[in-house]
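One chain of protein is taken out of this complex; the other chains stay put.
Coming up: chain A.
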Amino acid sequence: MAGVAGVNDFQWCFSQVKGAIDEDVAEADIISTVEFNHSGELLATGDKGGRVVIFQHEQECKNRPNLRGEYNVYSTFQSHEPEFDYLKSLEIEEKINKIRWLPQQNSAHFLLSTNDKTIKLWKIGERDKRAEGYNLKDEDGRLRDPFRITSLRVPVLMPMDLMVEASPRRVFANAHTYHINSISVNSDHQTYLSADDLRINLWHLEITDRSFNIVDIKPANMEELTEVITAAECHPNQCNVFVYSSSKGTIRLCDMRTAALCDSHTKFFEEPEDPSSRSFFSEIISSISDVKFSHSGRYMMTRDYLSVKVWDLNMENRPVETYQVHEYLRSKLCSLYENDCIFDKFECCWNGSDSAIMTGSYNNFFRMFDRNTRKDITLEASRESSKPRATLKPRKVSTGGKRKKDEISVDSLDFNKKILHTAWHPKENVIAVAATNNLYIFQDKIN
């Protein structure tokens, strides 16, 4: 499937936008994670207020086969509440850091959602039948007086309006001293890993009171701490393999068969630094904010501040592909350090066929790179281009002195409008882009 708009007949167009239009954005409404499930039928978002909203893809209309169905709200629930750590006298934010879907095994859907400290397994199930005719209670639930019952009847299942219920099935708590940044479901569908700044734990989905610590990079003396874990992911096919990235721009691949504690890696991925571009910010911009395996499991992608890199798992000394996301920011690093934007953690994602990758930028821009044609495109998630089926116009940031028409200069970029979270449908050309409190859904134009 084609991935990127460009010379081909393929173009991205607006489909939907979810969220309030107000200028005043409530902090709790800021979307903090976006994830399609494995079939693409469901799209989950988590926000800073600890809520999860799940959208479902409506079936396409039979009348209009060219029109893709829309995503409508399927379920909303409060996943995490704010907590207070009495020992440290610190608040624990309810912000949902990550959502990961479990592969579907029955009619219900399961997902893992996590905040800084606690992971929860949620079951989202449908109920469209109700039992009526109980013996011991009335239709409204009140208990009947047993002495009044003179006959017995068998309850009958009657249809009812569809009700989607979300219930927490497991709570995995108290295993992380530091802030959880990643969760990843293993390909064995029985275990998953959770990673915080210094440790990675392996859990069994059925067991909540125990987890195995598989990586621990905490130094004996915290004063010697110079590196933290920034992201981790399980290999999509090999259930014994996982990777984790660090704040120093390195990725370690570990095999759980080698040792119980995977402090020593099996593979170590690092690109040698370019000495000509070294600055005081070199380390900060090399810090990896996201790591994602390709669907095939042959490659992995890492996102650092200015670029996206694709690595072949068989080659550790450098990436096979490097894509510049917003190189024009390299001369602005000092200002970005001052306003803390340099610490923004952008995510990245693959399309279903691994032929294209996508990541976000500032000014509500997001970028897509086609790995085959090497073409790239910059698009914007804005209300202005939110007319139904409107084709998205490519955007460009002018770097030189002359600014062409329709280009935007680097100094005019809005650094408060950042797209950190994006997701690509696993099978179709449908993408979800989170812009602060709004969720934009774009799809390809079917000609």
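Heads up, the rule we're going with is that a contact is a pair of C-beta atoms (placed from the backbone, for glycine too) under 8 Å apart; a residue touches a chain by one contact, two chains touch by 3 or more; residues count from 1.
The working rule: contacts and distances are computed from a predicted model.
The UniProt record for the undisplayed chain lists the protein name "SERTA domain-containing protein", from the options "SERTA domain-containing protein", "Adrenocorticotropic hormone receptor", "60S ribosomal protein L18a" or "Histo-blood group ABO system transferase-like".
Within the whole complex, the absent chain has one touching residue among A:Asp47, A:Asp197, A:Asp304 or A:Asp444, and that is A:Asp197. Residue in contact with the omitted chain (choice from A:Tyr178, A:Phe212, A:Tyr328 or A:Phe415): A:Tyr178.
Looking at A:Asn135, A:Asn174, A:Asn213 or A:Thr226, the residue that reaches the missing chain in the full complex is A:Thr226.
Annotation for chain A: contacts to the undisplayed chain at residues 84, 86-93, 116, 177-179, 197-198, 222-223, 225-228, 230, 247, 280-281, 283-284, 287, 334, 337-338, 340, 343.
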